[in-house]
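Everything on this sheet refers to the single structure shown next.
For this depiction, one protein chain was excluded, whereas all remaining protein chains were kept in their positions.
By letter and in written order, the chains are A, B and C; residue numbering begins at 1 in each of them.
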């Protein structure tokens, strides 16, 4: 399952739906990314821009690669775009595997590739205006460990 | 939150409850362990024995150590005991952190220690009887990487 | 040929897309970017560090060496910050 959407989602409901009907699965790992606002850097919203057609294709390719590499039983990715307020879930990745290490590795692999290869761009909205979030070289490093 | 219980639980509902009201959290990782039955090794049930007082204390200690080590905002562990059928969730670990790597590392740390240091014992029930699950030395190895 | 711009590149150019007709010698994405930059000062400036951009052709990320035709939709993608 791949969902690119500007509608809010319920992380728990998504997990429940994903896990059902797989008696051969022993382990599920779920990653949820949320909009963060801290006292040091308070933001009023996060605005995500997206190229939906490309997002769909690239995420599908990353998902297929993860399933093959870690022998996953299933993997699902949901990513939102649009304007999100602090605390709101931005995206969720879920993996299902016979055992825990494959489920953890698969989820981390998906996250590392999504960070650098999925066409989304974040803008932070504060009291004083909006600012594009800069890409982190740490994200490239995280992705490159899988090469 | 630590729950040691013989009652079924809903992984998704637990996740939704756990994630709420933490605007400073950017990442949540959830691990769910389920009863597994495969065509090669079909089981009718998994029966978990537990020493509840010790489980409560040891899991609390593991949780406190994980929160301190990875600067987690929160961590929760639920572990069932009793008779569970294939597909049923056995346990769930959830971590909440500012960023993704701490959330992933915290969840793996909790899992690795729970596997070797939480007083639960699994018995597989098949058509022909029951059999105690043997502890894996791989679990000791996984735990020891954190030392 | 359709060219799409995203995020801060779109903002700096003040438009989300262009329709262009490059000359026949523009065969690859590399050629296209060189030609676009030569004809657009704002784009040239915004792409001063070209290696940070990924390019897509018909909604797939492809290498800069990829051949293109007039029927393709090309996107110029600043470093991504999703996830």
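Everything below uses one rule, namely that a contact is a pair of C-beta atoms (placed from the backbone, for glycine too) under 8 Å apart; a residue touches a chain by one contact, two chains touch by 3 or more.
Remember, predicted model here, so these are calculated numbers, not experimental data.
K.L.:
Could you tell me which shown chains are touched by the chain that is not displayed?
P.N.:
B
K.L.:
With respect to the chain omitted from the figure, which of B:25, B:66 or B:91 is a touching residue?
P.N.:
B:91
K.L.:
Among B:17, B:74, B:88 or B:117, which one touches the chain that has been omitted from the display?
P.N.:
Of these options, the touching residue for the absent chain is B:117.
K.L.:
Which parts of subunit B are in contact with the chain that was left out?
P.N.:
Interface with the chain not displayed, on the subunit B side: 33, 48-51, 53-54, 56-58, 79, 90-91, 111, 114-123, 132-135, 139.
The definition used in the following text is that only the chains that are shown with their structure count from here on.
K.L.:
Of all the other chains, whose mean CA position lies farthest from subunit C?
P.N.:
Most remote chain from subunit C, centroid-wise, comes out as B.
K.L.:
Using Cα averages as centroids, what's the distance between subunit A and subunit B in whole Å?
P.N.:
Chain centres of subunit A and subunit B, defined by C-alpha means, are spaced 23 Å apart.
K.L.:
Measure off the straight-line distance from the CA centroid of subunit B to the CA centroid of subunit C, and report it in whole Å.
P.N.:
Averaging C-alpha atoms per chain gives centres 48 Å apart.
K.L.:
Residues of subunit A that contact two or more other chains, please.
P.N.:
Expected reply: 33, 111.
K.L.:
Quick check on subunit C: which residues sit in contact with 2+ other chains?
P.N.:
In subunit C, 83 touch at least two other chains.
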